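This report refers to the structure that appears directly beneath it.
Note that this complex is displayed minus one protein chain, with the remaining chains in position.
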Amino acid sequence: MPIRTAEEYIQSLRGRNMKVYLFGELVKEPVDHPMIKPSINAVAETYALAERDGEMATAKSSITGLQVNRFLHIAESADDLVNQNKMQRKLGQLTGTCFQRCVGMDALNSLYSVTFEIDEKYKTNYHKRLTDFIKMIQQENYVIGGAMTDPKGDRSKAPHQQEDPDVFLHVVEKNDKGIFVTGAKAHQTGCINSHWIIVMPTMRLLEGDKDYAVVGAMPADAPGITYIYGRQSCDTRSMEEDDIDAGNAKFAGQEALIVFDRVFIPWDKVFMFGEYEFAAMLVERFTCYHRRSYVCKTGLGDVLIGAAASIADYNGVPDVSHVRDKLVEMTHLNETIYATGIASSSQAHRTKSGVWLNDDMLANVTKHNVTRFPYEIGRLAQDIAGGLVVTLPSAKDLNNPTTGPILKKYLRGRKGVDVENRVRILRLIENMTLGRNAVGYLTESMHGAGSPQAQRIQIARQMQLGYKKKLAKNLANVKENPENDQEQSDYFQRVFKMK
Amino acid sequence: MPIRTAEEYIQSLRGRNMKVYLFGELVKEPVDHPMIKPSINAVAETYALAERDGEMATAKSSITGLQVNRFLHIAESADDLVNQNKMQRKLGQLTGTCFQRCVGMDALNSLYSVTFEIDEKYKTNYHKRLTDFIKMIQQENYVIGGAMTDPKGDRSKAPHQQEDPDVFLHVVEKNDKGIFVTGAKAHQTGCINSHWIIVMPTMRLLEGDKDYAVVGAMPADAPGITYIYGRQSCDTRSMEEDDIDAGNAKFAGQEALIVFDRVFIPWDKVFMFGEYEFAAMLVERFTCYHRRSYVCKTGLGDVLIGAAASIADYNGVPDVSHVRDKLVEMTHLNETIYATGIASSSQAHRTKSGVWLNDDMLANVTKHNVTRFPYEIGRLAQDIAGGLVVTLPSAKDLNNPTTGPILKKYLRGRKGVDVENRVRILRLIENMTLGRNAVGYLTESMHGAGSPQAQRIQIARQMQLGYKKKLAKNLANVKENPENDQEQSDYFQRVFKMK
Amino acid sequence: MPIRTAEEYIQSLRGRNMKVYLFGELVKEPVDHPMIKPSINAVAETYALAERDGEMATAKSSITGLQVNRFLHIAESADDLVNQNKMQRKLGQLTGTCFQRCVGMDALNSLYSVTFEIDEKYKTNYHKRLTDFIKMIQQENYVIGGAMTDPKGDRSKAPHQQEDPDVFLHVVEKNDKGIFVTGAKAHQTGCINSHWIIVMPTMRLLEGDKDYAVVGAMPADAPGITYIYGRQSCDTRSMEEDDIDAGNAKFAGQEALIVFDRVFIPWDKVFMFGEYEFAAMLVERFTCYHRRSYVCKTGLGDVLIGAAASIADYNGVPDVSHVRDKLVEMTHLNETIYATGIASSSQAHRTKSGVWLNDDMLANVTKHNVTRFPYEIGRLAQDIAGGLVVTLPSAKDLNNPTTGPILKKYLRGRKGVDVENRVRILRLIENMTLGRNAVGYLTESMHGAGSPQAQRIQIARQMQLGYKKKLAKNLANVKENPENDQEQSDYFQRVFKMK
Partner (left out) sequence: MPIRTAEEYIQSLRGRNMKVYLFGELVKEPVDHPMIKPSINAVAETYALAERDGEMATAKSSITGLQVNRFLHIAESADDLVNQNKMQRKLGQLTGTCFQRCVGMDALNSLYSVTFEIDEKYKTNYHKRLTDFIKMIQQENYVIGGAMTDPKGDRSKAPHQQEDPDVFLHVVEKNDKGIFVTGAKAHQTGCINSHWIIVMPTMRLLEGDKDYAVVGAMPADAPGITYIYGRQSCDTRSMEEDDIDAGNAKFAGQEALIVFDRVFIPWDKVFMFGEYEFAAMLVERFTCYHRRSYVCKTGLGDVLIGAAASIADYNGVPDVSHVRDKLVEMTHLNETIYATGIASSSQAHRTKSGVWLNDDMLANVTKHNVTRFPYEIGRLAQDIAGGLVVTLPSAKDLNNPTTGPILKKYLRGRKGVDVENRVRILRLIENMTLGRNAVGYLTESMHGAGSPQAQRIQIARQMQLGYKKKLAKNLANVKENPENDQEQSDYFQRVFKMK
């Protein structure tokens, strides 16, 4: 029976055989752990939104003919990609954090075309297997985690040259039923809250790396998997009694290291094995989708702008010109991110497999802006918040019969503002600029889907200096033998393809 | 007989009864004036492109059923608006300057819906008149100049309150044949190179301003019109014999003050008169189109990036990491502008009249980025160019038999580079960062379609702080009576409208 | 017997009658509280440095003839002010946090000249009282806390107009022995670690505010004082067993709300009472010293640059060009802050009282840069750190016999790097950009000594547009009647005073 509601989703996570370590201890039931719960709530919100607003968070899939959760949908048009962005922004607004499902969505979409092209070359049947897998998860309405980032070890060496072969996940055995993989994936977002994990290679591979060229799906509680939970700023506040100091008590992100010790994948869940030359294509297409998915951060930006506007209001200065001007600047930066993402999606093209792929140059531009603007938005939010955001006493002091009244006397903002509400908004700003969700809003914006330099390299590959030099030389009336440039990029062909 | 080619266009400008002052003298034939010619060439390129690449620079018009120049086309879909952006970038690449036709295009499109809505309210027939006018110009393939910016006088006063009534263009007489207008329009781009001028009000008007609420079309050489040509950085280099020092000898922009002294407009060319409350709507829709039209500057950016890459190559340092990194940064900024424009266009909606209107928030975001990034791109181009860009001797020294060989000896870059070519590229960089086309690339990017503060005001109007405050308060678990906010903007309704 | 060592300082804090609330409970002995201890250590380091390096951290005082801790020294030359900056940077390097003594130093120095000038006008004897107080604290080697920031209530009203008179600290009774004050001071840095507190007005006062125009000193444990400790990002990690997750386990800052309930100040410790028109002078001089004191943040910047360089090294990429370039940028920004502070100090002038006062324009410029650059330095540090900085498991997982070896296997950086050391450096970066000392490095840099807008107002007051307009008009050959400008500022007189 498929999962239908947020509540059913949460129930579906119970009683699994998960091996999750947190603070040096095995967690009995992750669903009940107060520090893990907010991250589950964030994923649950993706179900809740689908219930409340089907147009936004579901789509009709040609694969199953069902109206499926949009995170499980294979994009059938540029509009489908644009709609993903809209849903991402909405969920960012609703949760103020990372809702963890974009990796899975982007993995499924990129695998859809890559398996198609592998099959085309090798007459393999990966695409069929993947399609069957997608049918199953669409029917069951599962959460999919995508696991790409290997620990990498010595970065100057290829996977097969590493001293410890496990620093890249690889196949250690195969038999007629399937394969066994060993290794680890770092920085795994929301994996503990997923039903299935898809492992994928993390970078371009060489011929010697064939055993590392593996893609496959396994249940999140498959034998041999261990999770070690990441510890983050202010995370333990979620375990406190009062909900005030957390800032955003209901929602948070989740990061973990996943360790794979001879984890079995049956053949029908293997979507690549050995075709090392397709690893680069998979990584490029995945990051193309995923860098544009960071439009989600504009939803968080909306929340932070709202928090800044609220505190300005509580402080009695909502119309002071410099405050207003900072809110405009925050909005301008936030909408610039949104626009770059929307442009990338709307300029998508259809791949041979039928799935649509957004524009890669603009996806990188989107993400690159995301590595900068949220930090400036956060800085401006702290500016507007005032110093109290970091000098505020604890919720326990607010509720203590001696100190509570004192704080209510002295921490008043403009008339009519409840001190607790003022504190709550300040804690939300702390949460998003220094605290638990600053991880998602800032640091993840920096490194998720690739660090800034990764985008610069990808922009460089597509910037077509040869083409641009010709433009300049033409206008400057330079006469010289044409350069023998061999630019690989077709970016300007895409730009000038009329719709 | 319609104009068919760039050459025919240039011919069509000859022999008109134009009153153009330049350097204190009446210009005999603007087409033959060496300082004006480059600006005509830039407009001519819009014809040439239509000849060469009809898909890009023409469109099938439902109004006439003809394949018309895209600058004369009324947008029938969001794609039509996206395609405008693509053509704008291409023409920016081809000319390295302002090609002057966007104002007319954006004026026609905004008038199309505004006249429709005036008629709807007042049962006037402006929309029919406009449609007839559009038919005629589509058939003849004319260039249209849009004239909006009045001198404004004392900015604290409404038009009808001004000491000198003429500081806003207004109707001074009407009879059964038509109306007579007096006043001036400043900063008029490309008007001398146009066949027809459409005058429009420049801002929100009050009831007392009825005589100022006038829109009408007149031939560019109508009796009573005087043009005073703007003087710009390095403009006289176009009058020099040698083409090197101009940097971009073929193409340039054009600015003039137009003075109207009782200029007659027959009724069938009057598209608004007295409906003062529609002035604001016209200005808003026009700037909505036009701020997004600044995507053209990415074409200039491409040229400047190409010039910087060329000079790096001539200097022998194309692969030095900091040079490469600066080219990536220039590209990133340039593509960010492009993406914001494309997003605005692709998120367009259909107005009641049938013409499509791009997203206003994102149009303002686009233009606001244009007031910043070209300056940084220009700064980086100067960085890569090296000091020679401002210490270079003149073309005459380069050609002088004594100094020429000396310069060729000492100004050599890497082996195999012709010194003259190196000089040409440096002069192009000077042209775009300090010289004649720096006007178009930098200062016009600052002030065209409204100065930065105008965009900030428009962003502020649409930023929906009330909506965002609710998001924040919801996550912070703030309980309070809802604010009685009356936000006029429907930006987030647009954002979350699924496609 | 004076305090001589860091250890003696810590002992001197024991057994006082302090009423400190933290997490809703009265703290028994702050010195022994694990969350408070790091803030005491940071102050103790100011004693330790004086022991180790007397030239840096002590000065010969003309007041007592003693070699006193530099934080207790009244500046007798511009070099004394420069030397303060050098000591501040050094202590920032040694502690990586706020060492809390600058407010007291800057309060003493500003009061020194202000009391002198009050006495000059009113024949009072505040300066003598202050000098006696300074003698005593120099002899005893005490820590002085300066308390300025009132809660302020409704910001549109003067102190005496507030609904609740206590939102600004004020005199509620006086008798022949002294005065009694009631109110509160917010955002109080290091007060619990001080021996004496000096209260001061927080802004320009009006005639009706005489009871608010009060300056006086009292022991930190005077009857009637209550402290409510501020709760900050990651503060509870200091209470954990292991020292790794804290990032910087030894040092931290401290913020508290001080509440004054009829606290007695004897007349000999009253340094202003009623002379409301000197409140503005006091605030201006205090902020002049104190905004320049933010040079301390360059010491924290040095630590963070060092941490970023360390992690780049541990990751095996210390010489990659973009990493190197980011380290240069961080250094450039950090040294810009340092230089602006040093310039302000070196351009000091002697006041009538003999104490030297640094340049006010440049002090504001220093602080204004501090509201920006540490955020960018922090952003770049996160960039270099990589995503692991926010996905790292806890110290308990590192030490757990099951997960420890796994983490040591998979979190290895370049060969030869101990995983625990890598973790420690990442936790330090987290500490300074998201965690406990991010409060001091980022948010305090924003709001300490006045929020950004306060500096802009002060810069505006001194920018002498009238003078600059004359420069421009002279070069543009503008002939017009001179403006009747009455610029109050003498900034350019100071600039052009030759040394």
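Labels A, B and C are assigned to the chains in the order they are written; within every chain, residues are numbered from 1.
Here is the rule we use: a residue touches a chain if its C-beta (ideal position, glycine included) is under 8 Å from a C-beta of that chain, and two chains touch if they have at least 3 such contacts.
What you are looking at is a predicted structure, and each value in this text was computed from that prediction instead of being measured.
K.L.:
Out of B:T5, B:N125, B:Q139 or B:T403, which residue would touch the omitted chain in the full complex?
P.N.:
Only one of B:T5, B:N125, B:Q139 or B:T403 touches the chain omitted from view, namely B:T403.
K.L.:
Over the whole complex, note the residues of subunit B touching the chain we left out.
P.N.:
Against the left-out chain, subunit B lists 21-25, 149, 151, 153-156, 163-164, 166-167, 184, 186-187, 226, 228-234, 236, 245, 255-257, 259, 315-317, 322, 371-372, 375-376, 379, 382-383, 386-394, 396-397, 399-400, 402-403, 406-407, 409-412, 414-415, 430, 434-435, 438-439, 442-444, 446-448, 451-453, 456.
K.L.:
Which residues does subunit A use to touch the chain missing from this display?
P.N.:
On the subunit A side, contact with the omitted chain comes from 321-322, 325.
K.L.:
Going by the touch rule given at the top, which residues of subunit C touch the chain that is not shown?
P.N.:
55-56, 79, 82-83, 86, 89-90, 93-96, 243, 247-251, 302-307, 309-310, 313, 324-325, 327-328, 331-332, 335-336, 338-344, 346-347, 361-362, 365-366, 368-369, 418, 421, 424-425, 427-428, 456, 459-460, 463, 465, 467-473, 475-480, 495-496, 498-499
The working rule: only the chains that are shown with their structure count from here on.
K.L.:
Just by CA atoms, which chain is the most central one?
P.N.:
Of the chains present, the most centrally placed is A.
K.L.:
Roughly how far is subunit A from subunit B, going centre to centre by Cα mean, in whole Å?
P.N.:
Here subunit A and subunit B have centroids separated by 39 Å.
K.L.:
Can you list the subunit A residues in contact with two or more other chains?
P.N.:
456
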